[in-house]
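Every protein chain of the complex appears in place save one, which is left out.
Showing chain A:
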Amino acid sequence: MSQGFSSLIEVRDALRLRIGDPDRFKFIAIRVMLRTGVDIEAPSDRHREHGRTIRRVVAALVAMGFELEESST
């Protein structure tokens, strides 16, 4: 897994690419929001490039089996 994401936009786009189906992406985005309080569909300015927040989101996705690669963005 890459730890090098510099923004939640990159994470979101990598997850979208990985999942494909928009409804399934929304489903996972809800799970992430409930676990972390972070909206990855439309990240707030406060969260967008906040390193600890990005790491928390990536960890939640990894726990669900979504290991994302930066290169997939």
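Throughout what follows, a contact is a pair of C-beta atoms (placed from the backbone, for glycine too) under 8 Å apart; a residue touches a chain by one contact, two chains touch by 3 or more; residues count from 1.
Heads up, the rule we're going with is that contacts and distances are computed from a predicted model.
**Student:** Per UniProt, what's the omitted chain called: "Succinate dehydrogenase hydrophobic membrane anchor subunit", "Exporter", "FIST domain-containing protein" or "ABC transporter ATP-binding protein"?
**Tutor:** Spelling it out: the chain absent from the display is recorded in UniProt as "FIST domain-containing protein".
**Student:** Hey, which chain A residues sit against the chain that's not shown?
**Tutor:** 24, 26-28, 30-31, 33-37, 39, 41, 63-66
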